[in-house]
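Sending over a structure as structure tokens; questions will come in a sec.
Note that one protein chain of the assembly has been removed; the remaining protein chains are unaltered in position.
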Amino acid sequence: MKARRLTPYILIVVPATFLLAFFVIPSAVLLSMSVVQSEDTIPTGNLTLDNYATLLSNRLYLSAILRSFIIGVASGVIVVVLAYPLAYFLVRTTSRWKNLLIALSLAPLLASVIVRTYGWWVVLNREGALNVALRSLGAIDQPLIMLPSTSAIVIGLAHALLPYGVLTIMASLNGLNPNLERAAMSLGAGRVRTFLAVTLPLTAPGILGGFLLTFAIAMSAYATPAILGGPTTEVMATMIRRFMLELLDWSLGSAMGAILLVSAMILLLLTSALGNRQRES
Amino acid sequence: MTGRLPWSALKLAVACIYLFMLGPIVITASVAFNQDNRSYFPPRGFSLQWWEAAFGPQWLQPLLFSLELATLTALISAAAGVPLAFAFQRYRFPGKALVRAITLGPLILPTLVTGIALLQFLSLIGLGRWMGFWALLIGHVVICLPFSVRTIAISLAAMPGNVEPAASSLGATPFAVLRHVTLPLAAPGVLAGMIFAFVHSFDDVNLSLFIARPGERPLTVAILGFLEFGFAPTLAAVSIVSMLIPLALVALFGRFVGIGDFLYQETGNG
Partner (left out) sequence: MADPALQITTLTKRFGTLTAVDAIDLTVAQGEFVTLLGPSGCGKTTTLNMIAGFVPPDAGSIRLQGRPVESLPPFRRDLGLVFQDYALFPHMTAAENVGFGLRMRRLPREETVRRVAEALDLVQMSGLGERRPSQLSGGQRQRVALARALVIRPAMLLLDEPLSNLDLKLREEMRGEISALQRRLAIATVFVTHDQGEALTMSDRIAVMRAGRIEQIGTPTDIYERPATRFVAGFIGTANMIEDTDGVTVIRPERLRLSSAEHAPPGTRHWPVRVEHVVYIGPRLELRLRATDGTRLQAEMVNDGTAAWSAGDTATAWFRAEDAWAIRTP
């Protein structure tokens, strides 16, 4: 019996040690680096909150933090607004292309976010597809300057993260008992009212879950802001790269990383609290 | 329920969403056929030279590096994921919740933070020389392990109720149960987990960005580095090639392991 009690520990010992060494301790070190003074990449001083004070008092840094949040919220909203109708269609359609359509809507997940963002650069740049199209329609004389911009970053991220929204919302629609909608219809509710009174409220947790997930990923995304943004549209991730690899100010980099980490944790806790509440009811 | 007005409106909206979703990818692919070294869309002229360039040494080296890294990551993730998933799914033990949270943590926490944490930590303990392949392998296993653990755990949980007790009641030793019942039933989960781990490793930017070094960079980081000098049709061709690899992998093995069954539960960090 003693052996059996040890079995799970024997199973986990190697991978757990690995994670302790290369995930837990490094993360802890990161959090501690954010509260010590340092000379470039070498910690020197005592405990201090100066790093955070610097980040939160400098206009440039503060606006990067704010922009990350705005981008997170905006991409989250766009993702659920687009993902919901798509997921609803995919769950309900009786088309024989259904499986293909589902695969097609999730396939972008397989491509690196760089590939998906690059397409937007091709569309949005000065001589890009959109400007060419608008000019040939005679809608504009001068090309529109759409890059770099926060809106372009939001569009790129919403595009890249749409499959996550589709997955979350499809899961929640699939979990809905189809008899509930039938019951509503048999009681005289038309399609739209059935949707508003039954389907939408019962899948609201899926919507919120999709939103929070997208928010968290978009907030910490690096590639899309790097490609579609520029010096005027810095976000937390691009600032962190600057601190870590160019300015070699690891304390500030760690502090900003810590802000990102804590924000993501809060979003995560919200998501799981939401899941628990849904499971209870 | 088709043929009604709200449904037709929905179909129209869905068509637009597909256009939004797939348009940029189609545009990227077509840009790679431009005659000149500019990213015109629609493409001007027709040429395959950029596709050729995509397989030149400049791009082949990071591509092979990425493939090697992703393959090793997938193998190690599976090897570490099986015992972890087993312990989580089949045993109750003090500390389980903690170990589980640590294992799944990298799925939820920003990968970028995991990347800078690893960068700092390895430098601080004097292992800066690991930067490049070894650090990347460590980092990728950390961020890909949750995918394989979850997928394997799902396949263990989905196993019909009492097949293992039934096998032992028929005289199978614990080892025989494992070999003849449990592992064959868990195999699709292990394979699917390897596919997810491979794809996630192959596509990663946020972690690799910080711990790659010249000559030892995965394809995504190479593309990103090239982007600083501007955009070119070669890049479009390289992007499409890099997209086709995971796609081909899933197309080849996805049906076999029923990857769709796992997808709903896999909504992790991009």
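Order as written gives the chain letters A and B; numbering starts at 1 within each chain.
Just so we're on the same page, a residue touches a chain if its C-beta (ideal position, glycine included) is under 8 Å from a C-beta of that chain, and two chains touch if they have at least 3 such contacts.
For clarity, every value in this text was computed on a predicted model and none was experimentally measured.
Student: Wait, the hidden chain, what does it touch out of the ones we have here?
Tutor: Visible chains that the missing one touches: A.
Student: From the listed residues A:Val35, A:Ala197 or A:Leu274, report the one that touches the chain absent from this view.
Tutor: That would be A:Ala197, which touches the missing chain.
Student: Touching the hidden chain in the complete assembly: which of A:Val73, A:Leu134, A:Ala189 or A:Met265 does that?
Tutor: Answer from the full complex: A:Ala189 touches the omitted chain.
Student: Write down which of A:Leu49, A:Leu66, A:Leu180 or A:Val262 is the residue touching the left-out chain.
Tutor: That would be A:Leu180, which touches the missing chain.
Student: Which parts of chain A are in contact with the chain that was left out?
Tutor: 177, 179-180, 182-191, 193-194, 197-198, 201-202, 281
Basically, only the chains that are shown with their structure count from here on.
Student: From the mean C-alpha coordinate of chain A to that of chain B, what's the distance rounded to whole Å?
Tutor: 16
Student: Could you list, by residue number, the parts of chain A that touch chain B in their complex?
Tutor: Spelled out, the residues of chain A in touch with chain B are 5, 7-9, 11-12, 14-16, 18-20, 22-27, 29-30, 33, 41, 43, 82, 85-86, 88-89, 92, 94, 102, 104-116, 118-123, 125, 127-129, 132, 159-162, 164, 167-168, 170-171, 174, 191-192, 213, 216-217, 219-223, 226-227, 237, 240-241, 244-245, 250, 253-254, 257-258, 260-261, 264-265, 268.
Student: If we count contacts the way the header does, which residues on chain B are in touch with chain A in the complex?
Tutor: Going through chain B, the ones touching chain A are 1-2, 4, 6-7, 10-11, 13-14, 17-18, 20-28, 31, 38-42, 80-81, 83-84, 86-87, 90-91, 93, 96, 99, 102-103, 105-106, 108-114, 116-124, 138-139, 141-142, 145, 199, 202-206, 209-210, 220, 223-224, 227, 231, 235-236, 239-240, 242-243, 246-247, 250, 260, 263-267, 269-270.
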